[in-house]
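Left out: one protein chain. Kept in place: all the others.
Here is chain A:
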């Protein structure tokens, strides 16, 4: 089980230390860790689970903050990693973002939260709803409230009701004047297009996000028009398994506020919304680059924020690239980024120019990979469609809203 949790700043300074068991972990472990990270070049490059001479370390890096946990016993690795991810989620939720200052300003709250999230090295509760009832977030509302009422404590006097209930994710009995529930389909398309222009892999990872503000104990059912296209699904604990198993219907009592109801995967898609055609030809120490971008399938929705990024190979001395649409930037680390935005009606965006190779090189041997970004509002590219959302014992005024969004995930075009 976890013995200690440290929060480190982006310069390796220990911002917070929480000992969890009787086996005190000396701070010097952080120095070892930081040296290790530096030797790896970058904290993102070092493995999430490392063996130090004395401890096994789990690390999760979020917004420059390293969450480091130590243990000396065998334990399920995902338990350590998942827990740290939750800690970072909860903290960023509580503090409205993560950075060094916000953690230093609110370290008492961080201690309080950790105290309730883990005891003796074993995770207790990481449900934001329950934590919120035990420890009030330091937001403006509660600050104002404390000034007005004169009660400066940021801890509620009562214990959360939900700790005892069998719906641990739901706060006890919220009341709303306007009952609203919003369902968002958010999809990310991962695709790989190889050197010959063949689509080798194309799949969508999607999430159903729900934002619910409903009074009492609402019982919702959500169904899809075409659930059979889903390859694999994962659910929030609130989803009942049987109705899904028998009829592919999501039946659940939602947590209050925003949450991820379900995630899914749709494999083996046949096409991508846009195409990217890179051409590189090298001759006598120079390489001609020409990249075309265009819309392949018209979904009837505009494709927004199209970007293209690629790393220039190290053997390139200089690059001269221009485009007919959007802007091209070459950053210090030889990353070239071309932001196109929307594709204009009258022309096909193209990027062209020459790369100058190192003196002894005739031809380019290492080819860049183009990473594509885009966003399409109003459509889920997997084709998944929501059929209907019902509420048992619907209140008099209920507003239901649906949205869909697809963006590029790991969308790569090799040249």
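In this section, a contact is a pair of C-beta atoms (placed from the backbone, for glycine too) under 8 Å apart; a residue touches a chain by one contact, two chains touch by 3 or more; residues count from 1.
Going forward, contacts and distances are computed from a predicted model.
Novice: Of the candidate names "Ubiquinone biosynthesis protein", "glutathione transferase", "Beta-adaptin-like protein" or "DDB1- and CUL4-associated factor 13", which one corresponds to the UniProt protein name of the undepicted chain?
Specialist: Going by UniProt, the chain not displayed is called "Beta-adaptin-like protein".
Novice: Among A:190, A:219 or A:258, which residue is in contact with the omitted chain in the full complex?
Specialist: The missing chain is touched by A:190.
Novice: In the complete complex, which positions of chain A touch the hidden chain?
Specialist: 1, 13-17, 19, 21-24, 26-28, 31, 44-45, 47-49, 51, 56, 59-60, 72-79, 81-85, 104, 107-108, 111-112, 115, 119-120, 122-127, 134, 152-155, 157, 159, 163-164, 166, 168, 190, 192, 194-195, 200-201, 203, 205, 231-237, 241, 245, 260, 263-265, 311, 313-314, 365-369, 371, 410, 412, 414
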